[in-house]
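A selection of the complex's chains, in situ.
Think of it as A and B in the order they're written, each chain with its own count starting at 1.
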Amino acid sequence: MWHQRQIRLREQRRGFHLVTREIAEALPELGQLRVGLAHLHLLHTSASLTLNENASPDVRRDFESWFDRAVPEDASYWTHTAEGPDDMPAHIKASLLGPSLTLPVRNGRFGLGTWQGVYLCEHRDRGGARSLLVTLWGEA
Amino acid sequence: MWHQRQIRLREQRRGFHLVTREIAEALPELGQLRVGLAHLHLLHTSASLTLNENASPDVRRDFESWFDRAVPEDASYWTHTAEGPDDMPAHIKASLLGPSLTLPVRNGRFGLGTWQGVYLCEHRDRGGARSLLVTLWGEA
C-alpha cells in the first residue's frame, strides 16, 4: 500500500516549531497502516526537519540560540551573500539537520517515543509556507 | 515482508559505542531478507545513532571530544536547564546526528561498507537503557 501526497505547512517565523499534529492531520491514509513507514521530505534547501523534545518551548528556543552561534551570519568567509545574510547560514543549518525524516508507523500512528515531536526548522527570516512531499507505505 | 520489533539496548555510559552486532543479534528476521532495508529508530531525544569507523576506539573517543566542545554545557544562552547541565547539549547533539538510520539489507545482512559500524551515541550522563523500534521490510 503506497500513498504519496504533497502538503503545504503553515508559514512560520524563523525558529523551531512543533508540527507533528499538523502533519498527521494532513495524512488521512495514516490510519489505515498497521505497520509501515512515513517519509517526510521538505522540498527546500533552507529549512529542515528534526525530531526532538515535544514538551518545553525552552528547548526549541535553545535550539535557535545554538544554531545561530554555530553558523554565524556575519562570518567573513561567506561568498554566497546575494540573497541576504540569513541565506547561506540557512543552507548550512538545513544540511546539518537534514530535509527529511523517516518515521515508523504502527497501528495507524507515527511510532514515536513519548517525548519525540517533529520540528519544522525555519532557517530563513521570511521562508514562506514550506511544502512537504510525504510518502507512506506499509501493510494494512 | 514486514517485521517491526522493539529492542532494548544495553545501558551505556556517556559516549559513543559500537552496537552493530548487538542490534543484528536481536533481529532474527534479518537473515530471511534477500534484499530490503532496516530502519533503526531510537525512541529518545537525548541519544542518537550514526554510522562511522568500526575499528579504532580512538575515533569514538575523538567524537566525544569534538561534540563536547561544539555543544558546551556551560553556555550562558541555555534556558532549558532544569534537567541538569548535560540535558540541553544532549538534545542538540541528538538532532545533529539524528535518532534513526536506514540501512540497506542484502543477503540476510546489513549491507554496510567494510569500515562502517552503528554507533549508539549516549549524550546523557545517565541515560539508562535505550529503546529502539526496528522496522525491516523487503523480499525473501
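Criterion: contacts are C-beta pairs under 8 Å (C-beta built on N, C-alpha and C of every residue); 3 or more make two chains touch, one makes a residue touch a chain.
The model shown is predicted, which means the values in this text are computed figures rather than measured ones.
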item	value
Homomeric complex, total chain copies (2 given)	3
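The criterion applied here is as follows: only the chains that are shown with their structure count from here on.
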item	value
Chain A-chain B separation of Cα centroids, rounded to whole Å	20
Of chain A, residues touching chain B in the complex	35-37, 50-53, 56, 58-59, 61-63, 65-66, 69-70, 96-98, 101-104, 106, 111-116, 119, 138-139
Interface residues, chain B side, partner chain A - complex	2, 4, 39, 41-45, 70-71, 75, 77-80, 88, 91-92, 94-96, 98-100, 102, 131, 133, 135, 137
